[in-house]
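A quick write-up on the structure given underneath.
Here the complex is missing one protein chain, while the rest keep their positions.
As written, the chains take the letters A, B and C, and residue 1 is the first residue of each chain.
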Amino acid sequence: MQRIGVFVCWCGSNIAGTVDVHAVAEALKNESGVVFSTDYQYMCSQAGQDIIKNAIAEHKLTGIVVCSCSPRMHEATFRKTAAAAGLNPYMVEIANIREQCSWVHKDMLSGTEKAVILGRAAIAKVHLNAPLIPGQSPVAKRALVIGGGIAGIQTALDIADAGFPVDIVETKPTIGGKMAQLDKTFPTLDCAACILTPKMVDAAQNELIKIYSYSEVSQVSGYVGNFDVTIKRRARFVKEDLCTGCGLCTEKCPQKKVPNEFNLGMDTRRAIYIPFAQAVPKVATIDPDYCTMLKTGKCGICSKVCTAGAIDYTAKDEFITEKYGAIVVATGYNPISMEKFDEFAYSQSKDVITSLEFERLTNAAGPTAGKLLRPSDGEHPHKIVFVQCVGSRCDSCAEKGKEYCSKICCMYTAKHAMLTRDKYPDTEVYVFYIDVRTPGKAFDEFYRRAVEEYGVHYVKGMVGKVVPQGKKLMVQASDLIDGKQLHIDADLVVLAAAIEPDKSARPLATMLTASMDTNDFFTEAHPKLRPVESPTAGVFLSGACQGPKDIPETVSQASAAAAKVIGLLCKDHLTGNPCVASANEMLCSGCSQCANVCPYGAITYSEKEFRMPNRTTLMRRVASVNPAVCQGCGACTVACPSGAMDLNGFKNNQIMAEVDAICRN
Amino acid sequence: MQTVNTQTLIERASALLQDGTVSAVLGWKRGEFDYDMTPAVFTTAEELAAGFVYNDFCGANLSKYLLKKTREIQGKILVFLKPCDTYSFNQLLTEHRIHRENAYVIGVPCSGMADIHSIRKITGEGIARVELTEGGLLVHTLYDDAPVAVSYEDAMADRCKTCKSKKHVAYDELLGEEGDVLDSHRFDEVAKLEAMTPDERFAFWQGELSRCIRCNACRDVCPACTCEKCVFDNPDSGVENKAPGGDFEEKMFHIIRAFHVAGRCTDCGECSRVCPQDIPLHLLNRKFISDINKTYGEYQAGETADQRPPLVNFTQNDPEPSDVVKGGHDHA
Amino acid sequence: MSELNQEYKPLIVAFCCNWCSYAGADLAGSNRLAYPADVKIIRVPCSCRVNPMFILRAFQRGADGVILCGCHPGDCHYTTGNYYTRRRMSMLFSMLDYLGIERERTRVEWVSAAEGAKFASTMNDFAKKVASLGPNKRLEDLRCKP
Partner (left out) sequence: MLKCNLSQLDNLFAAVAEAMPLYLPTQGKNGANYTKWQAGAVWSNTCNTQKGPKDLFFPQSEDLMAFKTQGKTIEIIDTRNEAEDFAVFGVRACDVKSLEILDRVFLSEPKDSYYASRREHGIIISLACNRPTENCFCGSFGIDASSPNGDVTCWLTEDALYLRGNTEKGEKFMALAAPFVTECDDTAAEAQKEKIQKIMARLPLADLKTDAFGGGKTEEFFNSPQWAKLSESCLGCGTCTFVCPTCQCYDIRDYKTNDGVVRYRCWDSCMYSEFTRMAHGNNRNSQKERFRQRFMHKLVYFPENNDGVFSCVGCGRCLAKCPISMNIVKVMKALEGEQNG
């Protein structure tokens, strides 16, 4: 018979406030099997855990029930406590009487009554718990970073620094991501390329880091420590090992009219191109959509010109499969498309641009070689209007824009405004904002300097409409502080567009079985306590794929993710999750309904010999579960009609015992 | 009247026995009267000649016996399967319950099986003899001097009236010509029930299921119910029970049994044939089949031997439960 | 207030999947969003772990309503778990309706870890509907009545 200890936590007043914890402890004392029941202010505290340890020793408990907060919070804590006291950690059950009882029921009486019922259900379950020993699985000592922006590069460098091999998979022909497109970076205004390219070069030169550029992840299987990832290397038509990056082919290529996505289409490039001078790998790439040789078979100038003989028109997409212990998602962000925001005439006038386009205009390697000129007529703008929160902080029922604040726009607009005023003192700069949010280190001082020293006109108010009139852009806006309408004839309007996760994030999440929120940002395991881990074991989050963030935060999160990966890869084997399915061979009829529903392919079949009545034997096909691959979802237990397949920790009779305990009057 | 007579089957079976292709024959054996055939295994031509019969009273679906026979008997076993039985055979193959190489399947055409209860309703009790003639059945009863003529149509079991297919979907050899899949309106009864109000439906099923005596005949005859040990027989399953206790137990038993075979039931109608209390159990399975067809597209269990049953399958955009159960939130 | 729902409080069993709806329930808790105390939550690893036997067992033991919560299709932590739940429960609920059991006693609701408010409002709504149906007479087991 089980000897069960019940420990009711006050959680300060969180539980004790609306649940009579003494009454609960008393009521659960005379449940069958309970030999010890007490309550304490903070069960999760050191003192609380000592009470548990002493009770286990003193009363020789075989199972404990802690009525406290959600098991998602402290199940691990109390399992460690039990293990420390010599009790198998899986003989612990948690009754959630805080988030699902005291916090949601005001009335003391019904709250206490429900707490007792939830306690009873936990006791009923612990009666049928069996001590479980987690299985062990090997760890592949190699990490995969998906995304080659600053987040991916920083993570890869930190992991390689710890001595583990890392592969970076980047969809574009070069790593560098969005940061490579920026001019200066706040708050110190040092040039993006100057701080980024050294890291890109370090990544390229580090022999532990392998960069798969112009590639994407096509298939992921396996589980933490043992991911099998298939990488699709898109055909580049240029042999990476031979190309010296001299760029000769990019000058000779006759196809000149290709929109240059690096400059967001504001200028053009050739069919064979190197995105920007400091590209890593510094290798040309042929764009199959525009290259006449690939489309019609007539041209081939680049291969004639190439001294290194690196051009290969017959290249095909390649698939590589590699084994990884950990995967870091660093897919970054994109500004949202502006076509739904036509009140700012983005599609009607070339002089209404997004902030990223403004970055390219002011960037020395940009389309205008760093001179701030109007894209329409190349004139120097004398009056610029910056519009904040375009598509951010929108009302949830508006069908356009995002509900969240994109976080980085206030700072980069202050940067743009300050740099413009500094370089072109004759240009007037207006910034229309709802709130200016510059909470970082030295951020607010940066913003006040833009206002006080550089005379940027910050106007608290919304821009209603932008109407192109001749060469001018009539900006109609309101000034909430002075309470009046403003009409400004601007030469250039810059929209601080909201940012959203990269389009490749959603299919990747499905492949990784990682969950996402409604805005397609990766959901973190816990917003405050585990921000760089995905709930899916072995998958980590680095950078803006988890939520809008600036470069300082991205880099710190990238290093945090790397730390987590290193923590994982330095283990020789991983203790698996013991709550996995297991097949009872005596009941199994080998009908393979379970294998049909297993998302991880953890179930295999074999013919086994069974003793039958009257000393005869019979070969029967029975299922067996690979505990390392099974994640314990339980789909197979319902597909199995005879109940042969059961799930440790959530057995059929355990869940039924909980139902019975709950319905007991 | 069956288009193929007993003699043809006996000759074919004896020939295969003699030339050693098969070591045993699974068929139907004559009983005390003219309508009580028993499935039996014959090993010699003499036994076949003495007892084998194939006529309008061979409703039993033999495919489930192959579970044991293909494991125990050395060599091949010949089995005669009617069109609806071949669907069960395929479903058992899908679930690896039969060693295909040990079974030699001969497809026999079937023009619908007679049901002794229907005959009794017409002629009354005391059926001494039943003659199968071209025109129909001649029933000699104890209490009428002249034999009562009953047409094959009236005597036919209602599962055969709504027969889903005369096509054999699995066989090594076929006697007689091949039939084809019929568009039987076998879901009319289900539609009639669905049209009732919930109270009427509840009353109907309460009346039917409360007569259940938990004899397990429906489960033990069903070719889709082949667990080594059924949850209702396994004391640790938590739902094990032998007795009709109040009215919930029978609902639980029949809902769970129908759910376990949902998507795997080939609608062979054996459960209703064998129920001693004449509960229309096939209406439960047909409800699942009609729902699956409506919601996830036409599916016939056992059509081929490698299909993936619908309830262990999915598509990204299946309808939500509240849409499937119309009205979801309104109270009919 | 008729005597029926003044003294009669429905018993509702909620099966919540550990990764989304249980977390949603916790979020409803941390946001202090009240819902009736008659709702009792059982944690399961995934909504696909809930066997129709558990649902019938709850009704047998005296529950008046059973609700099954899981991740939004496509968000399942185990990728395909809730797809099977969706099919199984569609068929089971349709069969229960076929047997004349009131439709509103059973429900499936997709609640993500971020939807605390939706969890609380769903529970309030479900409890109200089940209370309006009155005690479960059609799926009760007389031996389990007090």
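Rule of thumb we're sticking to: a contact is a pair of C-beta atoms (placed from the backbone, for glycine too) under 8 Å apart; a residue touches a chain by one contact, two chains touch by 3 or more.
Bear in mind that the values here come from a model prediction, so they are computed numbers and not experimental data.
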item	value
Contact set of the excluded chain (shown chains only)	A, B, C
Chain not shown: contacting residue from B:Val148, B:Val181 or B:Val221	B:Val221
Sole residue of B:Glu32, B:Glu134 or B:Glu153 that reaches the chain not shown, by the stated touch rule	B:Glu32
Absent chain, residues of chain A that touch it	30-32, 613-614, 660, 663-665
Missing-partner contacts on chain C, residue numbers	61-62, 143-146
Where the missing chain touches chain B, by residue	31-33, 36-41, 60, 65, 117, 124-128, 142-143, 211, 213-217, 219-221, 229, 233, 235, 242-245, 273-274, 276-278
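Criterion: only the chains that are shown with their structure count from here on.
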item	value
Contact graph of the chains (line, ring, star, complete, other)	complete
Centroid distance [mean C-alpha coordinates] between chain B and chain A, Å	54
Multi-chain contact residues (two or more partners), chain A	597, 639, 652, 656
Residues of chain B touching at least two other chains	231, 238, 311-313
Footprint of chain B on chain A - complex, ascending	586-593, 596-597, 605, 618-621, 639, 641-644, 652-653, 656
Chain C residues touching chain B - in the complex, by the definition given at the top	52-53, 56-57, 60, 73-74, 80, 83-84, 86-104, 107-108, 129, 133, 138-143
Interface residues, chain B side, partner chain C - complex	190, 193-194, 198-206, 231, 238-239, 245-249, 251-252, 255-256, 258-259, 262, 284, 287-288, 291-292, 295-296, 310-316, 318-322, 324-325, 327-332
